[in-house]
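Reading through the structure tokens given below for one structure.
The complex appears here without one of its protein chains, the remainder shown in place.
Should a chain be cited, it is by its letter among A, B and C, assigned in written order, with residues numbered from 1 in that chain.
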């Protein structure tokens, strides 16, 4: 890819243009994703990660030990707890600025997890993964590339392990090994921001058995490597932008992006291979990555800030912002939203050093954070819809508002408070629709449930770490029971 | 309108064709609503109320004392508690069959509430409303027409009463009175199924002050009366049907319908006027209507049955239906769904006779039912999304599935359990999307919040009826406190 | 036992006096339970079931087809849905009057369940159980006796079935069979009101395997039959009455009662044996009994009325009853309390005839009711404590209030609103403590969890009856999936 460091959002757009990606959407090959009306908002969201680094460098950049320069924080390996915490601060801010998923966390969490795991593999086996990874990270930092992290396999019949599936490709695996590298096959589902990335890092999705060594593969490749196909998924209300106008889209500028990525014998040269058959480290990688990634859902507190702000605004536009029950609901929304923030932040604050020297967030609290996110965002959505009123789902289209036949009627009858333009009321309602029933509900709600692992995955981790034995000792002692 | 009794769904479609309605949608005048791809599913849902009367007459018809014939239950005045209960049974069934709002309850609840209120106005004032209403009902029963009930005013600045608004039209009111009748002005928002109705009954939306007599108007008119304009609202994901194919629409056949209805000096002749200035009866009408209508939300238990069925199916398709946590979630969904049903049914079972002789459901329990609906449907939606998995919002389009370029890839990689066609898995996911983030989420979620009054409206009613004084006496007696 | 019909509460007290019961409490044999300060409140509560029959005969009596007389409703076999419903109305009323468990429902639910089950056993096997049961019921009705129903076995290691326990006595079983009858051994736990009963009916506690026929025993015996020992359990704050005064007790007059009942080869003559080895009917009996008993928890809505009344009173005494957040909490309490009532009532309203002719409540809704009770009572307790303020657990004793050294200080400083006597404020606080942390919390909270089966038991029943297959068909039809 290009050899100049990407700095501005414009640089980033330029860096994406003209790639030879195999991208499909709504039944058609997409010639230039950057120019596709349904894709562009997700590119805009990613671009914000560059812009924030310029606008608030303390927040969104860090000092790299590898390049000696100030780099984008998304590419930084956190060397102390405060730097892990700063990731969360940056994530909340970007959630506030975009109102959606800005897609760059997966890569950040992946390289931070791989940093310690590769170190520990090498320590045990004498492999060269850690040095390769550091060189890869340095390369990405120099270019300021976006790394997409690809973990979630298709899984097929979920009651069966990778090797027990009828079709071996239902989990990404090594199809062939040569002296120069490996060829991989399979597909990764729900790949966040993959088309907006420059490189992808594939990783195994679960604990593996010893005989499943072909599934224990970690490696990086450019997004336009030969053999990769992308099929972009539909989002609720995705075509609102196509219908014309921008009000109906709610948040016309920003959205998330998720695609199915199919690897048809894609080659990864050795220098970009960071795990190759070490099945016993698959679970460790999954756990460290998901720990980072689950507390990364602090971003949803940022999106929640937008939703709270929208709900407060619509209450004001309706003239009811001072009613006690309205205020109580805004307080409840804030309480819950800050609970997401606090649990994620506590996980980051309680980070500990790994043997490789980087910092890993607290796993129990990370799972607590994510599990709370799976409930809280839905409750916030319900409360926001409560404050919005029924017009949320019965509001006529922008086209009706612009039409000479009906515009004046809507102007007259959709008025709330006298001093508020009807259009503003429409806009704020559409934003709430966007976040709770529309395009960005995909990220704010369903992704909050299933991203970084579905709810039950967090419960299993909590079960592993809740240390009942210790707690039973405490209880027995106070109850006067001798062990 | 036509003079033959409507019997079948086909009859119903015929009865709608060729009317001169002023309907707008997406910025354009709709020539024939029946043929509009976005409107037709809502007509289909209404048609089910005719078809059910043929398929299950015990459930969906009743014996009319006015015509002496078996008539559609939606047009029947309930003469005992069991008949009120039967409304609920019919509503749940129609929710199961359509998976959406079938739109005919408003009219049923309106005429049942008006029946006793007009009787009591006449009793006090010697007015002729009750006889007029009975004749109107007989007429509707003979034709088997759909009655739309129009209550919810636009309201403008909600901190102000009707007469205190800057624009008097923000609440529907009498603009002019003549010897022959009245002319009304204003608009009603969120009018369920109005375009699919034959007649509309307008009613005041709230308690009125004595000086607000021009707002105390109840009357009926054909939907194509001169001066009425309809602007149909957008629903989440409404254009999925337009994109081609039917899978992406989720529930391609059925949907709800809500429109803004504007009355520009619409004439109502005296014979169809059922209240005209009796402000002191406005609150009684609102309370009786909302009591009926709030326990009518038992229909959502029928839609909930569909959602539970879809969630159970997707779990099966994923191969996880036997996992304990999956079963627990389905139990939780059932528990909550039956709580909607039980609270609504209890309200109907506890009906009492009014002085006019018809039966009115229990108001406290009706409000309990509706308030539970405002919470439970959202929790069911969350649980269904939990069981669905992330593919719910990342699933590629039907067009990609049909395309030669990508169809085989999706066939291979979106497979869950070996014996389940990929298409089936896509279909069930799209149905869950439709109900929780798509078109029918408008009815299943947001309408469950705001239909028949927003959550706080129920709480105010509960507050009025919770009879603290009696409960305080019970407590004081047991505490040994002498009054 | 005595041969005069018991009518008044006094008659009832007389009927209890002088029995030869083996009763233990707090380490001592109790000479006359009726006179024991800790037991008497539970006798008072039971006596209310007699008094209500005099005060509100429509509510608390019914016409017996067996005696031809008006009898106490607790001894009546419900012959139509309305009579099942009337049980619930009576239960709520008694909960309101006593603020505790009045203990007579178990017997009512037991004979109503046995009525149809014995009929069906006889139908299949030609046994004489149904006729015996009818005669037993007639006898009880003539005397107006209290029947205690004994189902819950001790269970030992819950991971093991009755026959797999190390000690066979951990489930009540037939130890010996003679021509004249059976001898039973074992123990029943948590037996509600057993010492206040005249007769006990023992029943198996769970589904039994064919080889566990000695556990399939149902029979009746007088409470003072030879071989029975009662050990009364402790309740939270049980000795408040002993400390002197009555304020600290909260509800000094009424309480519940639960004991461990041990059967040491207790003889049951054949005429009182209603099942004897028919293992295949054990599950049916358990299900029918628990269906009745789970919707009997409507009584907790009556206790909830007392708690709501107490909470409203303390708010008034504190001078904050008009604050919006206080009113909202009272509304929430009412909403939840009526949800208990509505779900139980719906189960009763939806009763159906059994082949024996009596009416059985709806099982699914009965389980919904009980499961809601397990959550709602705790939330009501929390809200009541919220309204009470911290004084709930820091209030000095009545003795301090009566003491010359400190009484005037408490009079001065524990005053809330000027016009409310300090003593009243103390009394209402102690009532809330009694219901949420004291003696009647045993019944209102923990028994609401575990009585009539622990929460998971209801979930298992809901799972059995939620009929996923039917719901899946509904969903598939709407999704366009062909079966």
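In this section, a contact is a pair of C-beta atoms (placed from the backbone, for glycine too) under 8 Å apart; a residue touches a chain by one contact, two chains touch by 3 or more.
Keep in mind it's a predicted model, so treat the numbers as computed, not measured.
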Field: Residue among B:139, B:246 or B:328 touching the omitted chain
entry: B:328
- request: Using the touch definition up top, pick the residue from A:160, A:177 or A:327 that touches the left-out chain.
  value: A:327
- line: Among the options A:215, A:341 or A:359, the absent chain makes contact with A:341
Message: One chain is left out of this view; which of A:191, A:251, A:318 or A:448 touches it in the full complex?
response: A:251
Field: For subunit A, residues in touch with the removed chain
entry: 85, 96-99, 246-247, 250-254, 305-310, 312-313, 316, 327-328, 330-331, 334-335, 338-339, 341-343, 345-347, 349-350, 364-365, 368-369, 371-372, 424, 427-428, 430-431, 459, 462-463, 466, 468, 470-476, 478-481
Task: Could you please point out the subunit B residues that touch the chain left off the display?
output: 324-325, 328
- request: Determine and list the subunit C residues touching the chain excluded from the picture.
  value: 24-29, 152, 154, 156-160, 166-167, 169-170, 187, 189-190, 229, 231-237, 239-240, 243, 248, 258-260, 262, 318-320, 322-323, 325, 374-375, 378-379, 381-382, 385-386, 389-400, 402-403, 405-406, 409-410, 412-418, 433, 437-438, 441-442, 445-447, 449-451, 454-456, 459
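Basically, only the chains that are shown with their structure count from here on.
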- prompt: By how many degrees does subunit A turn when fitted onto subunit B using C-alpha atoms, rounded in steps of 5?
  reply: 180
Message: Rounded to a whole Å, what is the gap between the Cα centroids of subunit B and subunit C?
response: 40
- prompt: If you average the CA atoms of subunit A and of subunit B, how many Å lie between those two points?
  reply: 38
Task: Just give me the whole-number Å value for how far the CA centre of subunit A lies from that of subunit C.
output: 52
Field: Residues of subunit C touching at least two other chains
entry: 328
